[in-house]
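Okay, handing you the structure first.
With one protein chain withheld, the remaining protein chains of the complex are depicted in position.
Then we have chain A:
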Amino acid sequence: MFAYIVRRLALMLVTLIGISIIIFVLLRVVPGNIVDILFDAAGFVDPTDKANLEKELGLNLPIYQQYLNWIGGLLHGDLGYSYVSEKPALQEILPRIPITARLAALALLFSASIGIPLGVLSAVHQGSKLDYTLRVVSLSGLSLPSFWLGLLILMASVSLFGSMPIYNPNPKTWTEAFAIYAVPAMAVGFRSAALTMRITRSSMLEILRQDYIRTARAKGASEASVNYRHALKNAILPVITVIGIEAAFLIGGLIVTETVFNIPGVARFLVEALRWRDYPIVQNLVMLIAVVVVVANFTVDMLYAAIDPRIRYGD
């Protein structure tokens, strides 16, 4: 087990190095850098000014040199300076992380706490009206893009309350906090909830046919105990996989949701930085996301072993 974890950590490191190269190269393949964008806006271009600015930002160096500078800095905790704000990238990124993390955690919590029980309910009452209703709702959840859902929520809010929630870092009341965090989290988590529900349902249907479910009934266990204690614990593995993958995909949904709800989080910041070719911000943010995804995957695999005694990671 210990050897397995060490090997996994080594693999994670290799993955992250690979991602750093890919994102670094991709960014520079995309036409134009911040200097081009600035000078294009100005209209008149003095080549020496441009060259000076590129030199100042280190963009004139060979690409491998630029990469090594970045990674070297990264290892020292130096993420470089934002081209746009000219502040340290770390200072720009750090305060935005809790905002996005809170949204993402709420969205995942929402999707698991809604998706899993409804999936169980749907499977247990397979073929009933409840099952069909839940399946239609989950299908709509999968079909509605989160930005559209977000817009609908904002429009509904305006027509119902005559106003819409505006981001405030220090909400004063519970309702305000709910409007600022929970509503966007639900908008982005609805899709995951729908997916979680579908996977839970199909996994439960499979498990409910197993012999040991009949054994549990033959012991005199109640339906609740059969469904949750015996069936769900066996059915949860694929659900965890999906939630793990969703945690990674969530960032895509968050970009749109943060934009729609005007939340100054990491996701929206990434898109803005990309527009300005603000390399230090984009590179480091993508690396941050990569770390989150890799760690999420690792956590899922460890959870497998914790839940299913048949899964043991050996050498």
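Worth pointing out:
In the analysis below, contacts are C-beta pairs under 8 Å (C-beta built on N, C-alpha and C of every residue); 3 or more make two chains touch, one makes a residue touch a chain; residues count from 1.
The working rule: contacts and distances are computed from a predicted model.
Look at the chain that isn't drawn here: its UniProt entry, checked against "RNA polymerase sigma-70 factor", "Heme exporter protein B", "Biotin-dependent carboxyltransferase family protein" or "Peptide ABC transporter ATP-binding protein", names it "Peptide ABC transporter ATP-binding protein". Of the candidate positions A:H76, A:K172 or A:R310, contact with the hidden chain is made by A:R310. When you scan A:K55, A:K233 or A:R275 for touch with the missing chain, the hit is A:K233.
When the missing chain is restored to the complex, the residue among A:A221, A:I245, A:L288 or A:M302 that touches it is A:A221.
Set against the missing chain, the residues A:Y132, A:W148, A:Y212 or A:F249 yield one that touches it, A:Y212.
Although one chain is not displayed, its contacts with chain A can still be listed: residues 210-212, 214-222, 230, 233-234, 307-310.
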